[in-house]
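Complex shown without one protein chain; remaining protein chains in place.
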Amino acid sequence: MATVSFQQASRIYPKAERPAVDALDLEIADGEFLVLVGPSGCGKSTSLRMLAGLEEVDTGSIVIGDRDVTDSPPKERDIAMVFQNYALYPHMTVEENMGFALKLAGISKDERATRVREAAKILDLEPYLARRPKALSGGQRQRVAMGRAIVRNPQVFLMDEPLSNLDAKLRVQTRTQIAALQRRLGTTTVYVTHDQVEAMTMGDRVAVLKDGVLQQCDTPGELYDRPANVFVAGFIGSPAMNLVTGDAVDGGVQVGNAVLPVPREQLTRAAASNGKVTVGFRPEAVRLAGPGEGLPVRVDVVEQLGSDAFLYTSLADAPDDVLHSADLVVRTEPRSAVTTGQQLWLSTDRGAVHVFDAQTQQRVD
Amino acid sequence: MATLAPPVPDAGRSPSPAAPATRRRHRGGSKAGKPGPVTYTLLTLVALVSIFPLYWTLVAGSHTNAEIAATPPPFLPNASLFDNFQAALEQAPIGKAILNSVLVAGSITVGTVLFCTLAGFAFAKLQFRGKGVLLGLVIGTMMVPTQLAVIPLFMMIAELQWVNQLQAVILPTLVSAFGVFFMRQYLISALPNELLEAGRVDGASTFRIFWSIVVPVARPAMAVLAMLTFLTAWNEFFWPLIALTTANPTVQVALAGLGSGYVPQRSVIMAGTLLGTLPVLIVFTILGKQIVGGIMQGAVKG
Partner (left out) sequence: MTIASGTVREAAIAAPPPASAATSPARPRKRRQLTRNRWGYAYVAPFFLVFAAFSLYPFMYTAWVSLHETSLSNINGGTWVGLENYRNLLQSEFFWNATRNTFTIGILATVPQLCMALGLAHLLNYKLRGRTFFRTVMLMPYATSIAAATLVFSQLFGRDYGLINTMLEAVGLQAIDWEAGTVSSQVAIAVIVTWRWTGYNALIYLAAMQSIPGELYEAAEIDGASKWKQFLHVTIPSLRPTILFTIVVSTIGAVQLFGEPLLFAGNGTTSGGASGQYQTLGLLMYQQGWSNFHIGQAATTAWAMFMIILVIVGVNAVIGRLRNRADR
């Protein structure tokens, strides 16, 4: 068990325009489940590989426990890693795969067998110990990869999109199993995914990266309720938060012909840079208002999900250039009578509006 | 040295999960048409032409000179085979030649497979300065004719007093540029980087990774390379002819000597040829399917 800390850690590939990971600062507590999330190319996998020792750290340092491991090879870091395609040794049986690291560490045959068996029991792999990876299903292979990691009882688990090769249903199942397993073992875990649902459901804390730069690192709740900038606001949550940019006017932000109310103090600070303000509100924070009140919109698509419904709308009286940038998603009761083409008026819940400086993209409270 | 090599070898039969899909697609790729009798007739004809010279060796080698010269010539093997074998063995040291060829081709095969797997792995998966230039050098020399090397090589073995000794034909052929390229192409696709990384994370040393992860993955390609190398080494003609004499020959040198006698005894020459070819034919009968598979596997992705 150990803490992990990235201290101004950067990775610059030769001939690249910008760093793949740019001065990453991250403190991970002992036993914590931290998820690195972001769109592809954001540097999340590179960060994980830097921690694993598979990628060089060009500047800054990485500390595991109280040991600076910046220049240590992987085997001296006491970490275990689960790869996206599992990287099981094709010529070894499940038992040999799981015991390989122990064998290399010079652990006796008997103890190896005991530990492998224990791990296999936890993961429900006992019947398959003598099989080769080729003879296993995708889910079983995934569990072997997990088993190979937990058998070693390392200080840190590193997982690089370990669920992305599973089908949707199995992914959801395995997601909860991994989270439960981690809580049971209490091992510090760094988990990389591009899927924000995975990130939100699994992580104690979630670190959002974009273009190699850490955007925000917080609990899933905080991330959802108080996104630090426009990128995080739009990345976390599905369907995404509605984001509208407009001029600051008296009492709010001008959207089309309507004005979205924003508290004066917030508005002033948000508009300080260039007079433009980005406001965001989640689909579930939108209410249907009476005719003539709030934002007039036209319904383009109605999505019935059974448990609820989503209305995809566009501003009714907006000038053409705003039209497409200002599509708004609304969550309503299922089986509502709203139909395509209908005109509606929307209002937002008080206090549910996120305000960002349109220039700096930063949150303003 | 002068190996006619199949094009850009890429052994797509990787053990990775993606492999079955590729294989399925390949099978679907063959034109599924049903062959008619014409196809079978043509193929049988080609098969006959392929076999006939070898069969004729047996026929001619099992008759006396007078019998083969008869009209019509004989078409079935006869009883004189062992007499002719005996005569051939008296005229040329074919027994010794076979032993020598086994030694030579065996050593070359072991060396080539070992060195080419090591180098092929480095070229496929390791990063080091000058890699591209070195690989270019290896590929470039595949075009160089054997003739360009034999003169200095001959001087070298003369200097070392290796003329007529087996190491003179083993050492220069101990590595092959084709082999390096073949192993590289195979490992690029069959050995995922993650497997090496998993090895590093599991705590394996560089050598351990090679031995416990790379070699097992490379084994199918190593087997193919071994078969092709053995065949090529067994049949190598030009350099052994220069480096060895009929006093200590390989099979090919002995056959050349047999065929160059002043009084050509056809049946004896054929019996000797049969003796010299028999070992490869036996190996080929046992491993033919694998050799065919290896050549085709090496040719995928032209």
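We just call them A and B in the order they show up, numbering each chain from 1.
The working rule: a contact is a pair of C-beta atoms (placed from the backbone, for glycine too) under 8 Å apart; a residue touches a chain by one contact, two chains touch by 3 or more.
Everything quoted here is computed from the prediction, not taken from an experiment.
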item	value
Sole contact to the chain not displayed, among B:Val46, B:Leu99 or B:Ala247	B:Val46
Residues of subunit B (touch criterion as defined above) contacting the omitted chain	1-2, 4-8, 25-35, 39-40, 42-43, 46-47, 49-51, 53-54, 56-57, 60, 68-69, 71-73, 111, 114-116, 118-119, 121-123, 126-129, 131, 134, 137-138, 141, 143-156, 158-159, 171-175, 177, 180, 196, 200, 206, 209-210, 231, 234-235, 237-238, 242, 251-252, 255-260, 262, 264, 266, 269-270, 273, 276-277, 280-281, 284, 288-289, 291-292, 295-302
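Please note the rule applied: only the chains that are shown with their structure count from here on.
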item	value
Distance from subunit B to subunit A - Cα centre to Cα centre, in angstrom	55
Footprint of subunit B on subunit A - complex, ascending	52-54, 73-75, 79-81, 83-91, 100-101, 104-105, 134, 138, 141, 148, 152, 165
Subunit A partner contacts - residues on subunit B that touch it in the complex	15-17, 192, 194-195, 197-198, 200-204, 208, 212-213, 216-217, 219
